[in-house]
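For this view, one protein chain was removed and the others were kept in their places.
We call the chains A, B, C and D, going by the order they appear; numbering starts again at 1 in every chain.
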Amino acid sequence: MNTESNFSKNPKLLLEVRELCVHFPIRSGLLSSVQSVVKAVDGVSFEIAPGETLGLVGESGSGKTTVGRALIRLAPITSGDIFWKSDDITRLPESQFRSLRKEIQMIFQDPFGSLNPRLTIGSIVGEALEIHFPELNLKERKARVAELLNQVGLLPEHTRRYPHEFSGGQRQRIGIARALAVHPQLIICDEPVSALDVSVQAQIINLLQDLQEQMGLSYLFIGHDLGVVQHMSDRIMVMNEGKIVEAGDCKSIYQSPQHPYTQKLLAAVPTLA
Amino acid sequence: MNFPLWIQNLAIFLLAASMGSAFWFVARSPRWQRATRRFRNDKVGLLSACVISVYLFIGLLDSVQIPAGPHRDRTALDWMFHGIKRERTYSAPLASTSYSATRPQPLEGRHVLGTDVLGKDVLLQTLKACRTALIIGGLTSMIYIPLGTLFGVLAGYYRRWVDDVIQYIYSTLATIPSILLLIAIIMALGKGLPQISIALGVTAWVGLCRLIRGETMRQSQRAYVEAARALGQSHRQIICRHILPNVMHLVIINFILGFSGFVMTESILSYLGVGVPVGTPSWGQMIDSARMELAREPAVWWNLGASACALFFLVLALNLLGDALRRAFDPRGSSVSVSR
Amino acid sequence: MASYLIRRILYMVPIIFGVMVITFVLFFVVQSPTAMAKRILGPKAKPEAIQNWLHNRGYDKPRFINTQPGATWWDSQFVHQMKALATFDLGYSDATGESIARMFRQGAIPSLLITVPSFIFGFLISLSAALFFVFVRDSRTDLFGVILCVAMMSIPIQVYVIFGQWLIAVKTSYLPAFGFYLSGASTIKFLVLPVILYTLADLGGEVRLYRTIFLEEIHQEYVKTAQAKGVSPARVLFVHVLKNGMISIITLVVASLPFLIIGSLVLENFFGIPGLGNLTVNAIRTSDFAVVRTTVYLGSLLYLVGLLLTDICYAAVDPRIRFQ
Amino acid sequence: MALRILYLTVACALLAGCSNNPHPPPFREKRADGTPWQASYRPFPDDPRSLDPQFSYDTLGHAVVSLVYEEMLEYHPLKTDPYELIPCLADGMPEPISGSDGTLAYRFRIKRGVYFHDDPCFSSGKGRELVAADMAYAFNRIADPKVECPVLSTLAEFVVGLQERNDEAKRTKSFDYSKPFPGIRVIDDHTFDILLLKPFPQLLYWMAMPFTAPVPREAVEYYDGRSHDGTIRQQFKFKPVGTGPFRLVEWKKGLSLRLIRNDNYTATRFPTEGWPAADAARYQAMAGKPIPFLDEVDFRIIRESIPAWLLFRQGYVEAAGLGKDVFDTAVSARQELTPEYQARGVWLYKDAEPSTFYFQFNMQNPVVGKNRKLRQAISAVYDVDLEIDIFMNGIYLNAQQLLPPGVYGYQADFKDPYRQHNVEQARQLLAEAGYPNGYDAKTGKQLQLTLDLTVDDAESRQLAEFEKEQIEKLGISVKVEENLWATQQDKMDRGNFQFTASGWNADYPDPENFFFLFYGKNIPPEGNNNSRYANPEFDRLFEKMRAMENSPERLDLIHRLNAILTEDCPMIPLYHPVAFHLSQPWAPRVVLNPLVSNGLKYTQIDVAMRKQKQVEWNRKPMWPLAGIAAFLAAAGMFAYRWSQRHG
Partner (left out) sequence: MSLLEVRNLRIQFVTEEGETQAVDDISFFVDSGETVALVGESGSGKSVTALSLSRLVPTPPARYQGGQILFEGKDVLQFSKRQLQDLRGGKIAYVFQEPSTSLNPVFRVRNQIAEAIHLHRRDVQDVRAEILNILDLVGIRDPIRAMEAYPHQLSGGMQQRVMIAMALACRPKLLVADEPTTALDVTIQAQILNLLRELRKKLGMAVLLITHNFAIVSNLADRVLVMYRGKIVEQGPTQEVLHHPKHPYTQALLACIPKIGSMERRLTTIDHEALARMS
């Protein structure tokens, strides 16, 4: 695996992950002790350079989503190190980690669940601004929200509507606007299009790519659809049972998969004959 | 309560106004518009809401104080009934003599629903009992709703030891059969409306807490909570902005259904001799007295009739309203507007 | 399974402790044992007699921790009370001085005679009615049924009892209006009316609950599968939905089984049935704290037994849990 | 399927329960001689707390104790004016003896041939003969702190040895029953003297109360509630063994107490004189006959008043009190039976009880205790007649004094000047008390009083509301504090109340038994002076009156005591209860004296008549059954057609 040789801190890298492990203890009841451990992520290492898209493919249960969640502390890290621009952020206290949340953002899979049904689009997007740009006044904030919505292809009048009034694709755009609000440098895209219809999927993928070009974003693109992931990514990692089984640039993976699992995966994908 | 009249009335008015505006706000708020729209199509629910408003209005009337001579106040409801005289003892509905097979005496006036043992107009007593029921329900709700919601959200959101501690407290309380716990607390605290409310509150928060805990767990697993975390919102903000609004509908339904439960429980407590204090009109006590009255020959049925009906319609309306609200808030969204 | 049960039982220990603390606080701290002494010795008892009584029973000891010189710290009311409850030493009634354990043993049978038949009839009737309403769901009959159920729930049990007693026992003399004795088949005549009324009073709520559970099931995917197989609507309801719904229902019902022994507070008293419910009401009326306290404690234990039964039952009826 | 089972069960139940008779069958159908077994069913309001004669001090306990145990003396069952004591276990009335050293004593002779009930506690299983030593044992028990005799302190003041033995036992923490009781001088097996410390004419009354009933030592020691040879014996207080006309054979808690005739009973016979002339024929037939007439007494515990009345209407119990709910049904305005009940042949009895109910002020309370005018004002404003009218069917006697009628010293024509329901006078008094219109003249605040009551059912709640409203007519505000029984007692004892409702039922018909409630030395914890009334003048007169035999001089003292109470108003007399009771036509009552609690030993019933009336009064209409059948048929039809359509 090519990351093994890269153990020194590389100042050019945006994110560097080393031997990341996320283990969930299975525990039930008040008195019972830890029964067993699920190794959701088991020694994963990778790095992301600025402006790069790293794809992460795997079947359900392979731990790919947990990797993304662990990066922004939505999942507890058992061991390993995470460097953000050469700084070790693994054990940063939450208060300091908060400023990092401005730089790493996440887009979620479920366009229906990821938006609070009781908040307007304006407040969903504005929320991020309130936290990270408290210096903005109400008017500026509104202007910024309108700008963001515009950026993701929504109309300014949508600010006062509620999530249930939008289609899946539009909701995913809202989710993207929310992530963009804080000017992040890395966005973790957790299966952002797998719940969408093909036609909408294409729009969102295009939008993500446009944004990357405009703003120089980096993506960690997580997905199970090989076609979509390879379309988005510069490099790809294949994950199975918590481990990276193969990593490399798109072409090499598709054209000459090394690991049997990758081969099996590729063979299984139906193609237009 | 020795506050000047105007302060009491102002307080009542403010309470009513805030309730009304809260209701108006909820009905108008686009956050609830889907539920509101569904509710508006629900005839049973609307009818129940109307019935409940009538009860609320009567309770309100009985809370507004009107000065009546030196050192003497009475409520607006009393004032409306001031033409109706006090009798010596029982009289049948619309009878012209007192209720006695052997010594009927002429009455001071006519009583639509007759009079009770102390000669009080049963209709007035029944109406006055609305206020007692509303106070018990309202006071209890003021105790148990904040308690149950807060603990439920905390347990469901923070999990781990917070959850363990809260779960322990409520499992212990839930373990004691609620009616016995109620009685034990009232026996310990003594009789009185606040005491009953405290006892009811202590027993009622458990159910709400369990419900809210479960829903909070469900909600906090949903991606929007994660998104908020990813944005760097503090736990307090997440609870206030995201969790609470999304469990509020359960609180409202629980409040409505709980209310009817309290009104029913009061009647059982009165039967067990730990009900509201002497001199406080209540349906439970009227029903309880009716046991002896029905055995009279001929039976005194109007006291039971009036109180049981008044209780029945309030509880029925509350239950149906609770059902209607549950339908309105149901995320699955029923396609047909009858039942479910 | 065995280790699971043992864990469940261990989990109950702190809860039982909590219950014991609550009962102690409510009945010893808030209500002093002096009141109990008065109760037994009568209003005319002398202070020495009361002191004597308290001393005999250890109620003159310090509440929680014994700080008296020369005494061990645990020699307190709290510890002794905990010990008594934990060893099922239920003590004696404040009002009559009778052994509470004996009172409870005697009261259990009449209570069960009322509650068990009511439970069985109630369960069968409400199950049938709920299935019927689900079968005709979304119709006028269903709407009517739901409102009827809610209406039945909204009538306090006393009203049922007053009316039933008046109609059946007083107006028609079919059945004894009151009384109870145990003697084979003729005991039935005392049970009929209470059983009917008890069943009736709970019916509305149960039908509604069961109906909700079945409706929940009928929206599951497997129902569509069954329909697509060509299973008739009746069979879908009475085989597929019923069996799934029964899992929820049985576990609900099993949790309430231990409470059958407590009987009904209101009914037993009205009909003079010497069950535990009657015992409790009487204890409340006469402020017999010892009996009320014991009822609270035993009630809690029964609840915990119910929980345990529920767990076992869940495992027994739901293959998803059985084969975990 | 479920429904079918239900229908079947209901049908079975209806068949099984074709009788609505709630009683278990009697012990026997016929007597040994073939005449009908006389079993009498009596409603009983609750379980007695104890049947230990030296402990029991409530009406329920006494109702049973006095059938099982007997005392040296008893009241004449028929004579009430005045009440008369007659010998029971004693052979003739006791003779007072004045000793040479000035001590006083009474000499009792015990009837020969009086035996205790046959019981396993006696070695032979046969009852032993009653001897004087049993009386000494009974007094030893009174002195024993473990027995907790409630009247110990009263008796200890007069009877030699009680106090010493009690003190000694407390000191040594055990009671030595082997030592003879010093207050009883046993002359021979059938003669003994009771030695007194000071004159105590009331002793004779005490000798007619269960506390002094002889108890076999064997029974007390045998029944200890512990396990012997694997079987648990009951406690003595639940297993009485006496000399009385009945034996307790079964006690099902909360259900029934069953007593069976004591076949060895010989102590007393039916009185031969004292009945009213009007009823002579009936009494003449029984005069001098051996008693008891009944074979079985079945006390049915019915805690609620309604079922008791229902059972009476159906003919299943022999007697009923007339509660206010049913009063109008059975009694007309002229206080006679209504035609319906006359037709039934029911007997009506009016029993004036030697009791007084009153409001009681806490004289140590700074507000009501120190303000006589305020107390008088409350007295004047209260409409007792209305209360009697609403709650007591207008039959209770409006009380003007502490003493009830029938007690020596009662003044029939006495009127309490402050107790005439005069609102004007009450307002005047209130103003003089410093609270014009109910408001404190100094602070301008409304006067608020607290009335402590025990409220546990609907009736007591209604009554409490009435009392509150009556007093509030003064313009003051009354807060009713509802207490549990124990709390109320506690407040009484600690003096932690303002005023409360209370009552006293005569232990014996002597004014001493009422006035002692306000005797300064009886302030709790010493005695029952819950008012905490302390008036040296009253106390002096009371002490003097107490030691006197009835005489005009004593009467004068009683009137003076009454006048003091009236003026000082530590209590407001309300009423003397009068109870209306009904008896079934087959069970007329015999006893006329309300102080007699063992009246059942004189009673007999007509079993054949009862059987006939029970059938007559319990006819079952057929229409509801037909209705149910029609409904079931309709439901079945519907179900069938429905299943056809949806099959």
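Just so it is clear, a residue touches a chain if its C-beta (ideal position, glycine included) is under 8 Å from a C-beta of that chain, and two chains touch if they have at least 3 such contacts.
Only a predicted model underlies this, so the values are computations on that prediction, with no experimental measurement involved.
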Residue of C:75, C:138 or C:216 in touch with the missing chain, whole complex considered: C:138
Residue of A:106, A:146, A:205 or A:220 in touch with the missing chain, whole complex considered: A:205
Positions on subunit C contacted by the hidden chain, ascending: 138, 220-222, 224-233, 240, 243-244, 247, 318-320, 323
Subunit A, residues in touch with the chain not shown (by the definition above): 59-60, 197-199, 201-203, 205-206, 209, 224, 226-228, 230-231, 254-255, 264-273
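Note that only the chains that are shown with their structure count from here on.
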Per-chain Cα centre nearest the global Cα centre, belonging to chain: C
Dominant interface by contact count, named by its two chains: C-D
Rounded Å distance between subunit C and subunit D, as computed from the means of their C-alpha atoms: 36
Between subunit B and subunit D, centroid-to-centroid distance (C-alpha), Å: 44
Distance between chain centroids, defined by C-alpha means - subunit A, subunit D (Å): 86
Junction residues of subunit D - those touching two or more other chains: 304, 310, 456-457, 484, 487
Numbers and ranges of subunit B residues touching at least 2 other chains: 168, 187, 273, 288, 291
In the complex, subunit B residues that touch subunit C: 44, 168-169, 171-177, 179-181, 183-185, 187-189, 260, 264, 267-268, 271-274, 284, 287-288, 290-291, 294, 299, 304, 308, 311-312, 315-316, 319-320, 323, 332, 336, 338-340
Residues of subunit C that touch subunit B when the two form their complex: 14-16, 18-19, 22-23, 26-27, 30-31, 137-138, 140, 142-143, 146-147, 150-151, 153-159, 162, 166, 215, 219, 259, 262, 265-266, 280-281, 284-285, 287, 289, 292-293, 295-296, 299-300, 303-304
Parts of subunit C lying in touch with subunit D, wherever the complex brings them together: 31, 34-36, 38-39, 41-49, 52-53, 95-99, 103, 106-107, 117, 121, 124-125, 127-128, 135, 169-170, 172-181, 183, 185-186, 188-192, 196, 234, 269-272, 274, 278-279, 282, 285-287, 289
